[in-house]
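To keep things clear, I will list the structure first and then write my remarks on it.
For this view, one protein chain was removed and the others were kept in their places.
Letters are used for the chains, namely A and B, taken in the order the chains are written, and counting of residues starts over at 1 for each.
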Amino acid sequence: MSQKTVMPGFRPTIGFTLLYLSLIVLIPLSTLIFESFKLTWDDYIHIITSKRILSSFQVSFTAALIAAAVASIFGFITAWVLVRYSFFGKNIFHALIDLPFALPTAVAGIVLATLFQPSGLLGKFLLSIFGIQVAFKPLGIVIALIFISIPFVVRTVEPVLLEFETSMEEAGSSLGATRWQVFTKIIFPNIFPALLTGFALSFARGVGEYGSVIFIAGNIPYVSEIVPLLIVIKLEQFDIPGATAIALTMLVISFLLLLVINLLQYWARKRSGQL
Amino acid sequence: MSSHIQQIKNAKVVNKSSTTQDPVWVRCILITISIAFISLFICVPLGLVIFQAFSKGITAYFSALAQPDTLAAIKLTLTVALVTVPLNTLFGVAAAWTITRFDFPGKSLLTTLIDLPFSVSPVISGLIFVLLFGAQGWFGEWLMAHDIKIIFAAPGIILATIFITFPFVARQLIPLMQEMGHQEEEAALSLGASGWRTFFSVTLPNIKWALLYGVLLCNARAMGEFGAVSVVSGHIRGMTNTLPLHVEVSYNDYDVIGAFASASILAGLAIVTLILKTFLEWKQATR
Partner (left out) sequence: MSILLSDISKNFGSFAALHNINLEVPEGELVALLGPSGCGKTTLLRIIAGLEHTDKGSVIINGENKTSQNVSQRGIGFVFQHYALFRHMTVFENVAFGLRVKPRHSRPSNEVIKKKVHALLDLVQLDWLHDRYPDQLSGGQRQRIALARALAVEPSVLLLDEPFGALDASVRKDLRLWLRNLHHDLNVTSIFVTHDQEEAMEVASQVVVLNHGHIEQQGSPSEIYDNPTNAFVSRFIGQTNVFDLDEHDNEWLRNVGIINTNSTGRIAHVRPHDILIEKSESHQDATATLKDWQHLGALIRLELVKNDPHHSSKPLFAEMPKEQFKTLALRIGDVVKLKIRHAHWFH
């Protein structure tokens, strides 16, 4: 352990940091790994490949992907509008973006369920005009995940847009590029890595999300059951090995996906000269 | 989001020259799209909470809130936040100090590990404490023998909440203290100040708004956490239901007024959080 400066307090602060981190995070999380050692490989495969669990993985990951993609598009537009334009009520609008961070997920869950159920305000409208049912379908899960994803995208793209040198745009225009060309060839490549980060954060949060989803999803096996819910169901049946196996699989898959996205981001950053 | 705070400083300097300004029709379309999107996903849900809570009148609203189970849930939620927030604040300050003021091997690993709870599903965050302290868990038998209840009781709820809100304060402080550097602290030390004195009269005044910001977010999440708490609580009415769990239970019992009355308190909390957050961002930017 080498000290950079003569700053006081290294031993107590690092001691407390490591102790607290171990007690609250590392030891509890490690139970997941040790507990899974109690399962044989065959047991594990048997649990994970049951049809209900496979379909829940499919539902969870697909819904999170679609939601992250939709939130990325609209979140980008929102961030653009917030940074570049001024309009009446912009400050309130700006503050409201963070509501999904601040609003407890259970509240979001019952509100979205009430809104989109077939007799609800928006549910009735969508059903009668377009014949689309949202609640108790995978689409409902997507809606709930879009809700919680909004701030992740807006808040990662916004600072990068703010920092973006408009002189680059002016240089582009002076060289004869149209506004659209300036956007696609100059602005977007610079913002893209941040957008990918926002997408990754949304996606990771979406896969694990529970509270805002279970009310609107209807939780119909094979149709609209998400992975976190299956863990809860296994726990309620006192099937600890089952719950552990699903949880570990989910953690591993999301870490792998995040890794892929990080590599993608590295590539994008490299291509836009930000590395 | 801390980088966000720092960015606001520069918010007003975005160039408005004619070459970088979009045509009016583009501006109108984009503003309309984003306002429509945000209204649909944020304003309408917020309005609905209030509408539903008061749909049977003010008396029904208050009598729903006055039920013993609701009051017990409010009390438990406050208790959880009261234990969780100070502990995580203390941790956040210690971790930020260690990480930004010293060099040691494994520093970037430590920084990554602090963020770990953010990437774990809330349900799994609850599950790991069941694996540790549940009836079939590692310490299950020992706890049973000594008649200590952690799972399906307040301690379990508090532990899961601490886990979930673990990174909030540290995350706000680390980038800020990194950016600040330690010259001011070195100056104080060179003038003869003690370590504590340096922290309280030089460091703390500089980080106080970011610290409050972290505390605010930590508190909002601690009071609102649902998934992790739901796994460890056991949903015992009047005993181990926090306010968000009480919302769920009431909703599943088709007690719409009860569910939305409790939800309105949480929504109020969210709005207060947003207002304070905006204020703190402004304070931080004009620091």
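Note that in this section a contact is a pair of C-beta atoms (placed from the backbone, for glycine too) under 8 Å apart; a residue touches a chain by one contact, two chains touch by 3 or more.
These numbers come from a predicted model, not from an experiment.
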Contacts of the hidden chain among displayed chains: A, B
Touching the absent chain when the full complex is considered, from B:I99, B:L143, B:I174 or B:A188: B:A188
Residues of chain B in contact with the chain not shown: 183-184, 186-194, 197, 201-202, 205-206
Sites on chain A contacted by the missing partner chain, in the whole complex: 3, 5-6
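Rule of thumb we're sticking to: only the chains that are shown with their structure count from here on.
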Rounded Å distance between chain A and chain B, as computed from the means of their C-alpha atoms: 16
Touching residues (chain side chain A, partner chain B) in the complex: 1-10, 12-14, 16-18, 20-21, 24-29, 31-32, 35, 74, 77-78, 80-85, 87, 91, 93-112, 114-115, 121-122, 146-147, 150, 155, 158-159, 162-163, 166-167, 169-170, 173-174, 179, 204, 207-211, 215, 227-229, 231-232, 235, 238, 240, 243-244, 247, 250-251, 254-255, 258
Residues of chain B that touch chain A when the two form their complex: 1, 3-4, 6-7, 10-11, 14-15, 17, 19-20, 22-23, 26-27, 30-31, 33-35, 37-38, 40-46, 48-49, 52, 87, 90-91, 94-95, 97-98, 101-105, 110, 113-114, 116-117, 119-124, 127-132, 134, 136-138, 159, 162-163, 166, 182, 185-186, 189, 194-195, 198-199, 217, 220, 223-227, 230-231, 243-245, 247-248, 251, 259-260, 263, 266-267, 269-271, 273-275, 277-278
